[in-house]
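Missing here is one protein chain; the remaining ones are kept as they sit in the complex.
And now, subunit A:
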Amino acid sequence: MLKATRLAKKLGQWWVLNDITLEVKAGEMLGIIGPNGSGKSTLLRLLSGEEKPDQGEVLFLEKPLHEYSLQERAKQLAVLTQEQVSDLSFTAEEIVMMGRHPYHRSFFGPTPEDERIVCRVMDETETRDMKLHRFNELSGGERQRVSIARVMAQEPKLLMLDEPTTYLDIHYQLAVLDRLKAWQKESFLTVIIVLHDLNLAAQYCDSLLVLKEGRQVRNGTIRQVIEPRLVEEVYGIRPVIVNHPILHIPQVLLTSNC
């Protein structure tokens, strides 16, 4: 689906990313983890074609990413950034409908197909009840679910998300990630997701890429990545790694230094 070889990005004199090579297969969920300032968001900008790498190349569906027109790309690849909606007078439904923009000159209004798709994704994200509510009437968790419905209305093959669970309570964190997982299985969606929480990353992702200071420290399965030495090396903490009693995957316990 997406293949990146030897990506590097310079910001002024600094190489903020160096020698990143990765591949995501169709239907897979790749997690990108790493401490603050390790280059996660920059990597996402390169992988989504928003910025051009100074070295290396990104292939999307066997074709260099920069050869896609913006519209063509938007029909295959959706990105949920951390941007906030600035005009709060839009209704939830209007925001979700914006996801249909790549498909037509929507000046003439939505087609029945657009209506159907918007209805479906709003059902799936449990936002249909609030479709006529304006954004300023919605809570943070509701807004985030509406935004996720919006990128799904885009019907992407590949979905990239930049820390979609930030500021959500644990209920919504699980709800959002469960929904993504369901889409991944039902519609063979490929997902690249930047996550802060190692335990959530371990539960939901199929493989993980670890960044530190712009370099790729490891790229592998959950068990290869979530292990004490690597977590200590990357985050500078001494973790206790236990096996999840039900899911049988590694989970990180934090121990305070006091």
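Everything that follows uses one rule, which is that contacts are C-beta pairs under 8 Å (C-beta built on N, C-alpha and C of every residue); 3 or more make two chains touch, one makes a residue touch a chain; residues count from 1.
Heads up, the rule we're going with is that contacts and distances are computed from a predicted model.
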| item | value |
| --- | --- |
| Among "Bifunctional protein PyrR", "Iron ABC transporter permease", "Sulfide dehydrogenase (Flavoprotein) subunit SudB" or "Cytochrome D ubiquinol oxidase subunit II", UniProt-listed name of the chain not shown | "Iron ABC transporter permease" |
| Residue of A:Thr42, A:Thr125, A:Gln154 or A:Ser207 touching the missing chain in the full complex | A:Gln154 |
| Per the touch definition above, residue among A:Arg134, A:His196 or A:Arg215 touching the missing chain | A:Arg134 |
| Residue, one of A:Ile95, A:Ile148 or A:Ile222, that touches the chain absent here | A:Ile95 |
| Those residues of subunit A which, in the complete complex, touch the missing chain | 48, 50, 70-71, 73-75, 77-81, 83-87, 89-91, 94-95, 98-99, 101-102, 105-107, 109, 134, 150, 154 |
